[in-house]
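Below you'll find the structure, written out as structure tokens, and then a few comments.
With one protein chain withheld, the remaining protein chains of the complex are depicted in position.
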Amino acid sequence: MDFTFTEEQLLLRDSTRNFLTAEVTPSRLRERWKSHDVADNDLWEKMLDMGIISATIPEELGGSGLNSVDFVLLAEECGYVALLEPVVYTALVVVPLLCELEGDFPRELLSGLVRGDYRISVACPFTGLVEDADTSAFVLKFNSNKELVACSVTDAELSQIRSIDPGRRVFSLKECESGKVLMGNNRFEFLHEFLINSMAFANAAQSLGLTQRMLDLAVNYSKDRHQFKKPIGSFQAVKHLLANVAIKLEFAKPSVYRAAHSLHHGAPKRSLHISHAKIAACEAASLAAKNSLQAHGAMGYTWEYDLHIFSKRSLVLSATGGDLGFHKARLLDSLFSDDFQLGPTATFS
Amino acid sequence: MDFTFTEEQLLLRDSTRNFLTAEVTPSRLRERWKSHDVADNDLWEKMLDMGIISATIPEELGGSGLNSVDFVLLAEECGYVALLEPVVYTALVVVPLLCELEGDFPRELLSGLVRGDYRISVACPFTGLVEDADTSAFVLKFNSNKELVACSVTDAELSQIRSIDPGRRVFSLKECESGKVLMGNNRFEFLHEFLINSMAFANAAQSLGLTQRMLDLAVNYSKDRHQFKKPIGSFQAVKHLLANVAIKLEFAKPSVYRAAHSLHHGAPKRSLHISHAKIAACEAASLAAKNSLQAHGAMGYTWEYDLHIFSKRSLVLSATGGDLGFHKARLLDSLFSDDFQLGPTATFS
Amino acid sequence: MDLSFSKVELEFRKEIRSWLRENVPDEPLESFDTELGFHQHRGWEKTLYAGNWGMVTWPKEYGGRGCSLIEWLIFEEEYYRAKAPLRVNQNGLFLLGPTLMEFGSKEQKEKFLPKMALGEEIWAQGWSEPNAGSDMAAIQTKAIRKGDKYVVTGQKIWSTRAVWADWIFGMFRTDPKSERHHGLSFILVPLNSKGVTIRPIAQLNGLTGFAEVFFDEVEVPTHCLLGEEGDGWKVAMATAGFERGLMLRSPARFQETARRLVDLYKENKQQADNDPSILEAVLRAYLDAESYCLLTYQTASRLVNGGHIGPESSTNKVFWSELDQSMHSTAMSIIGARADLMSGIKGAGLTAEWLDGWLFAQSGPIYAGTNEVQRNIISERMLGMPR
Partner (left out) sequence: MDLSFSKVELEFRKEIRSWLRENVPDEPLESFDTELGFHQHRGWEKTLYAGNWGMVTWPKEYGGRGCSLIEWLIFEEEYYRAKAPLRVNQNGLFLLGPTLMEFGSKEQKEKFLPKMALGEEIWAQGWSEPNAGSDMAAIQTKAIRKGDKYVVTGQKIWSTRAVWADWIFGMFRTDPKSERHHGLSFILVPLNSKGVTIRPIAQLNGLTGFAEVFFDEVEVPTHCLLGEEGDGWKVAMATAGFERGLMLRSPARFQETARRLVDLYKENKQQADNDPSILEAVLRAYLDAESYCLLTYQTASRLVNGGHIGPESSTNKVFWSELDQSMHSTAMSIIGARADLMSGIKGAGLTAEWLDGWLFAQSGPIYAGTNEVQRNIISERMLGMPR
């Protein structure tokens, strides 16, 4: 039993953090909202060079072969800067899904990712919507036959849907059944759950970073902003607002790290652990959004101030990858099943 | 539309308050816990003389003919001092129930109450248990035939049940079907609901008083107790704990007063209004118990300090007269019935 | 206590209901935080005025009907029930109006109230300054008397409606040597005055619902002083009372939201019941909106009987703002996987409406005095706890 990260994992986290906080600034995000370019290819190239994009691709295909425990800290950092490019979904959803599949085409797609030839997105198994479809060459989705297919985006008709998060690019796409079948429907149940789990886990990990970012913004603001001749952060009411966020975050983290471990090892309870992580991390982010805004007062309610970049993203991450209702229902099903182990000694069994 | 009490009603409230706060002190309550006397007959006599016990009995039978709107403020005051003698149940449950019945015997029982010949209790329609059975001459209850009967307590075998509230005297009594039938089972549904509503309303009204008392104790303590060279009541954390109680109380009150009005007028929605009042008032009391204790720190956790007199009573009032689950379920049934009016304009319709 | 409506009250309800049925626009207006929407809403105010519904509680000579506060609540209930447009002049009607009624001279009432009721003069509020938010006594913007004029210099911020409004009211420091809540005065300033610059501020929804207002030696006639010079704090506190208390947030508004929430739940019951927190939240929305209505009728009755609004109005502010937040969060949970989608997909219109309300609800615990400040007021002034 050792519930810590290795020195190596922490070093990789640190270097990723340094890169991301330097490159992915709020002003760069705001530029992207306004720009007609649909992607920040420069950033993508850099992250490709750093090996982050191909991090979870097996070494024999040119990736770094990282697993979900290695990557979870990086996903957190991507959340911290509210990275718009779909790096986390690539590493934690697209790649693991393709790795589950046999045959040449999935391997070819993985190699293409390593080479930086294109991007690949996935359709949300709940809504059918596709994030960043316009910048992808392929979309992975289940067709009406429950087969997993890779559709070429050039064949599909995209229509953009407006999200409250100006950084979210999400599309519905007209039925493209003509895509290449990657896997027959005999593995539908497994892959469907696999996909949901991957997305939920990716969202949970990013939500931790978002929570930390909103907390940092509020703490800093509370030190600078003075009212009644004191920094507002010296008032208990403000302190306790933010202490509550810190508590939520502190207790959400290990549930996400445990989920990473269970996912990596294909643990029998992985779905449960992921649902737990998704709820804990998204609720932490949602409390951070609420309490950080309150600590900022009217300033936090403005478009110019950066807080809403993160709070809106946290709303999106909570809604997608299975909403709270989905994950709670899944947990309750297990909790009340006859053979479910509860109480002390059951956590790691 | 006039949602205020009359001068007369307020004056009666004030004089009752003066009497109760002078007579029913915590030390007198503590004496009662220890004493072998089963009732405080002296107090009962005084309240009989003041006309409080017979307040809701019709004038033609020697009472004051007060209705539930007149009496609700008095019930609040009885809650404020955590009165142990069953004055509120007498006025708000026993008397109204007897007044619903025809025939000589109910009238005789009412007259006996006015004369102070005896006390009468009712069996809880949820548990069958009877408060203060040992000091009553009669117990009103539904027999297994769903008839309302008045059992003579001397015929029944009582066994006392221990409550966490040392002031609560509650008993189970062996089946006494031999009691005098007051009403046949053709009115069972109506009387059963009537009884539940009366008890719930009585508990809600007393809970308002309890809430105020716990709040007063905590506010006073927070002024006296110093830490860090300041009264603890000057710290925002303590202030906001108690402000939250004040808010809950402020918004619970009108729901109880509306319930009083609906009960008095037999309004079609009276059950709903009473459920609303019961939930709001009991939740206010439960928050008061929690936050007042927190404001007191360890002092509030001692037997010697008076806070627990009121917090334990508030637990009892929440559990009895229909627990929160009962009242929530009743509200939800209405809320989702097809003909339920919702939204602005529906409150008083 | 009589919780039934009188014949007069019932008649009044009937009258406003039938007028609204005929006059409320079929299509919702644009948001009044857009230029087009602002002008549409001004037009609607004129329509209301034409029906003699501008501000029913005011005396007839100022454009009202002399209605009681109970009738005002009835008006509001019918108004929200009819989904009539929000009042673009709420700063004027609900905050300044009652203040003018209490502190204004006859001339001031005649000058300002009818045009307010008519929507001809729309008001912005000018409370906060960059360094005076929760700490309002830190106000620095000066209004120095020179002859029959005040010369105003400084800056206000978070002034709602100021982008397109005609007038602003607020507190200014008329005694430059004074400190804290002394030496302040309540002054009304035309926004088209020379020296006024307005910088719109975009909110979370991208619209400019508030603005910074810069004053550079702006000359204001002394008859724009409300109350006595130096009494600004007292006058402003009365206004704040109205804001937190009876006028600004009608129970009808929240009861309408609760009704919509129950409908949303019923329409999405299966999905909603996945999350066991939702049903409880829906029930609580109904009960709390109802409680808020009951307390408001109780307060109105008390005022009608000669009572006053005290510090308990702060309990209102906390209650409605948290109720509004909770109802909108619950709606977001029900909408679930599509909670962020505003257009381009089936059902997005409904979501967009909830999202808009959700964003706005986030500001509830902040504006009109943060809930932290309100809780201080409740504990200090209502409970008597030490400062």
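Labels A, B and C are assigned to the chains in the order they are written; within every chain, residues are numbered from 1.
Rule of thumb we're sticking to: contacts are C-beta pairs under 8 Å (C-beta built on N, C-alpha and C of every residue); 3 or more make two chains touch, one makes a residue touch a chain.
Quick caveat: nothing in here was measured; it's all calculated off a predicted structure.
The missing chain, though absent from the view, touches A, B, C when the full complex is examined. If you put the hidden chain back, the residue from B:Phe235, B:Tyr257, B:Phe310 or B:Phe348 that touches it is B:Phe235.
Interface note for the absent chain: among B:Ala267, B:Leu332 or B:Ala346, the touching residue is B:Leu332. Of the candidate positions A:Gly103, A:Gly128 or A:Pro254, contact with the unshown chain belongs to A:Pro254. In the full complex, chain C touches the omitted chain through residues 275-277, 279-280, 283. Not every partner is drawn; the one left out touches chain B at residues 124, 126-127, 129, 159-165, 168, 170, 172, 226-228, 232, 235, 237-238, 290, 293-294, 297-298, 301-304, 308, 312, 315-316, 318-320, 322-326, 328-329, 332. Within chain A, the residues in touch with the undisplayed chain are 1-6, 69, 215, 219, 222-223, 230-231, 233-234, 236, 238-240, 242-244, 246-247, 250-255, 257-258, 260-262, 276, 279-280, 328, 331-332, 335-336, 342-348.
We take it that only the chains that are shown with their structure count from here on.
Mean C-alpha position of chain B lies 39 Å from that of chain C. Look at where the CA atoms of chain A average out and do the same for chain B: the two points lie 53 Å apart. Residues of chain C in contact with two or more other chains: 372, 375. Looking at chain A, residues 235, 237 sit in touch with two or more other chains.
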